[in-house]
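Only one protein chain is missing; all other protein chains are in place.
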Amino acid sequence: MYNVSYYGGNEMINVGILGATGYTGAILVSILKKHKEVGNIKLGSHSYVGQDFSDVYKAFKDIEDGECLDSDMNEFADECDVVFMALPHGVASKVVTKEVLEKTKVIDLGADFRLSDIDTYEEWYKTKHYGEDVLSESVYGLCEIERENIKGTRLLANPGCYTTCSILSLYPLVKEKLIDINSIIIDAKSGVSGAGRKAATGSLFCECNESIKVYGIGTHRHTPEIEEQLSKLGEDITLSFTPHLVPMNKGILTTIYANVNEGVGESDIKEAYEKYYKDEYFIRLRETGDLPVTNYVKGTNILDTSFVLDKRVNRVIVSSVIDNLMKGASSQAVQNMNIMFGFGEKEGIDFVPMYI
Amino acid sequence: MYNVSYYGGNEMINVGILGATGYTGAILVSILKKHKEVGNIKLGSHSYVGQDFSDVYKAFKDIEDGECLDSDMNEFADECDVVFMALPHGVASKVVTKEVLEKTKVIDLGADFRLSDIDTYEEWYKTKHYGEDVLSESVYGLCEIERENIKGTRLLANPGCYTTCSILSLYPLVKEKLIDINSIIIDAKSGVSGAGRKAATGSLFCECNESIKVYGIGTHRHTPEIEEQLSKLGEDITLSFTPHLVPMNKGILTTIYANVNEGVGESDIKEAYEKYYKDEYFIRLRETGDLPVTNYVKGTNILDTSFVLDKRVNRVIVSSVIDNLMKGASSQAVQNMNIMFGFGEKEGIDFVPMYI
Amino acid sequence: MYNVSYYGGNEMINVGILGATGYTGAILVSILKKHKEVGNIKLGSHSYVGQDFSDVYKAFKDIEDGECLDSDMNEFADECDVVFMALPHGVASKVVTKEVLEKTKVIDLGADFRLSDIDTYEEWYKTKHYGEDVLSESVYGLCEIERENIKGTRLLANPGCYTTCSILSLYPLVKEKLIDINSIIIDAKSGVSGAGRKAATGSLFCECNESIKVYGIGTHRHTPEIEEQLSKLGEDITLSFTPHLVPMNKGILTTIYANVNEGVGESDIKEAYEKYYKDEYFIRLRETGDLPVTNYVKGTNILDTSFVLDKRVNRVIVSSVIDNLMKGASSQAVQNMNIMFGFGEKEGIDFVPMYI
Partner (left out) sequence: MYNVSYYGGNEMINVGILGATGYTGAILVSILKKHKEVGNIKLGSHSYVGQDFSDVYKAFKDIEDGECLDSDMNEFADECDVVFMALPHGVASKVVTKEVLEKTKVIDLGADFRLSDIDTYEEWYKTKHYGEDVLSESVYGLCEIERENIKGTRLLANPGCYTTCSILSLYPLVKEKLIDINSIIIDAKSGVSGAGRKAATGSLFCECNESIKVYGIGTHRHTPEIEEQLSKLGEDITLSFTPHLVPMNKGILTTIYANVNEGVGESDIKEAYEKYYKDEYFIRLRETGDLPVTNYVKGTNILDTSFVLDKRVNRVIVSSVIDNLMKGASSQAVQNMNIMFGFGEKEGIDFVPMYI
């Protein structure tokens, strides 16, 4: 564990990224290159082993020219204080062992350690889970809600993109018992980068451009993740989650519907959001009518949210936006790293929105 | 009414378009130029009087070079067998009089004759309605549902874009009493052309591109229009309708949620859709799982629809797509014209999708 | 040759499409389904044999549900009056034999029969050419220029997309000796559909969207094709051709630069264009200053062109636009079919621009 000692003094930590050549991996590289507490960055890849990172992502010429290495977790664990895993589900549960966690902290951007119940995981992901022995020590890394638990963990499950936006939007309403928990509907819209960098016909420019589609109705894997986290607040919650693919690179907008409980008014809802979020740097509560737009948060770790209480139908409609690759993936992963290592929570992720 | 006599034999009818220089007007020109039963097309404009149409829309060079005339309804009524009105709301109710309707048929693509109750109109549109004397003879032009009523009318209210997609999606479910009518939520997504051709900051390329936004939560004017048409089936319906602006030129996707009534299964829903639509040329019922995408119907008069019954939450989710400027506006207006004049219903609007 | 007899009377011809599931193939299907002289359409595919066409392109549900068949040229030749080939280069030269041409006409949308010299072909395409025996009877199908030759041929080489736009733009200038033929520079910009439907990382939405790139400087294979056709006018021409990839589905814009010869004025240039094109239905000559935009011709077989004579630098700059999948591929192929079979040249391809 020689490497962990680095971050005690002025020293910087060494980080590893397994899956550095996917989109979330590449964004991690972007952020970590400018992070003051980060020293060496070790890049692991599956498809591009032996190539320079800046040959895979030519935008990184002279910025990150390091070689993509074979994704050997043990080797990464030996040399890194923290290893980010940006891999397809099913991989992490095989390689993250107690031995690995003795040597390094792990921040998994995939799904393997998000669900606490292995049966639920295997049912929704249609694959076996191999990490039962470490799963129980995993902490769900929704920073604004789980901050205290995150501090002490060595295995961090970074939330899904849709999940982050959905749970942060619903948490105050459920926690304060303002809504009928059987009435929750999440209609979510995402940019195409959520599909990753895999060469697939469905992700081609001409197939996505100038078109919107709905997919995975009732079957998207972020559904049980949202349900589990919200059910932790007391009652078992089952809800509708419907994702859509929008012709833009980045951004998620969730439009959430729920019937409000008897007697709940606008001020109750407003107070609930303020109670939990008014001091949160990365959550911006917008006034009713000031509806969020995804470009308000592009390139940032910010979630913008706003609600409307529609008295005609007695429903609250909450709309929220994040950057799916940032707060929905990589910048939240770094926010988690900051919390886990005791760095300033904003360090390296305090970006101004790239509005255009 | 000399002009109406034209379409009896081999003669072609003369048509007028008030508001020809807006997007829906221009699409009308596109369609009508190739329509076999249409002869002269008279173009009315507000902003471009005296200019050639092909100077306003340079794409129309050598196709429609006619001059844009002042939008004088009386003059248009004298010369045209049918006048299409593609104008902002509030204008049509002033100029469509019984005298005008003696002389010509009117197909209004605006909102003035869609709602049967003037008070509801004035409440949602925040403007006075001047056409009380003719409103009662207006027929709501949702072709697949109101076909018989459309045949005899001389004043046709062409449905709104969101409305067309929403009502056609919900009609069989409500009519067959398969869903809880208090639980209906319509989450709708539209391309930017729905905002028209007005030079507004919010419609600029850099403001819309690479971003999605929600707007008009609980206040969009298509809401009472949807509610009125569905309430005609028996019970008063109040519902949630939420529109979104998607970075693409054209297309509407509605994702509709409703709780299914006790005992309703997938086959019941399927039968309901088949009962009303299986012989409809412009409605394509897709199998569960074959979810609609807006580019499947781009440039056509087709509505594609598909449903999923999600038993986990006991909800049906119906997703449907149309081209907002076609079935959602101009081609449906021509479909209405075809029905009103006894032409083949597909005449001039039987387009193959422009998939890319 | 029983099938050829069909088009003598009122009968319709049978057509085959090899490579029907690529973008140009699918557009061919769109056009031919509505073509009055076309009866059966036989679909050949490489990757989707045995699947219904409307499963590959779901937009075609109820429009073209036929099965994709194995691409056996002999079988297609037996049953079809004309076979369109929309295949990667190198395939056609293997299967188009004199025996095939005895049985059917062939319109090749690929490159194999565009260059008259096999060595040039093999040098630029880096592959062997197998069709020497039929190459000499191939006619280059640039309709407006080669119309008379097209009429009698049974092997038609449909021009490349960039080539169509470039040659039509330059032909009058070269033919009338108005420019220095050593000074020609073609800077071309294309939508992404030009790259086809192959699943490749470089064609992904997130890689193309919000970005423009240049490629193939000095090496693009349309270069020798342009040079050969223009050199037929008298002098050997070598020129610069530079393609760019623009984030849009369709459309090509070429900006062409050439030094004008001594004494050449604006009126000389205008007269040259009018001499060759003023009666061409699918070419629109725009006034100086009325510069072409790709959406003016979207979905059409039209080429729009305009020139500026910049006296400061003594150069003419010609800008022209086409729809790369239409005039640049499929609709020009049908225009060629119309000419070859003696149909009306506009039959089935007389579309109004889909401006938005």
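Things worth noting here:
Read from first to last, the chains carry the letters A, B and C; within each, the first residue is number 1.
The working rule: a contact is a pair of C-beta atoms (placed from the backbone, for glycine too) under 8 Å apart; a residue touches a chain by one contact, two chains touch by 3 or more.
Since the structure is predicted, the reported quantities are computational estimates derived from the model, not experimental observations.
Displayed chains that the missing chain touches over the full complex: A, B, C (touch as defined at the top).
Among B:192, B:264, B:283 or B:352, only B:192 touches the chain that is left out of the view.
Considering A:30, A:138, A:166 or A:223, the position touching the chain not shown turns out to be A:30 (whole complex). The missing chain lies against chain A, touching residues 23, 26, 30, 33-34, 57-63, 193, 209-210, 249-250, 284, 286, 290, 293, 295-299, 304, 325, 350, 352-356.
Interface residues of chain B facing the missing partner chain: 23, 192-193, 197, 199-201, 203-210, 247-249. Panel shows chain C; residues 185, 187, 189, 191, 206, 209-215, 217-218, 238-240, 242, 244, 246-251, 253, 255, 257, 291-295, 298, 308, 310, 312-313, 315, 317, 319, 356 of it touch the chain omitted from the view.
In this text, only the chains that are shown with their structure count from here on.
The pairing of chain B with chain C is characterised as same-residue: of all residue numbers used at this interface, over half are used by both copies. Fitting chain A to chain C on C-alpha positions gives a rotation angle of 180 degrees, to the nearest 5. For this pair, chain A with chain B, the centres built from the Cα atoms lie 40 Å apart.
If each chain is reduced to the centroid of its CA atoms, chain A and chain C end up 47 Å from each other. Chain B and chain C have centres, each the mean of its CA atoms, that are 37 Å apart. Within chain C, contacts with two or more other chains are made by residues 23, 193, 209-210, 249.
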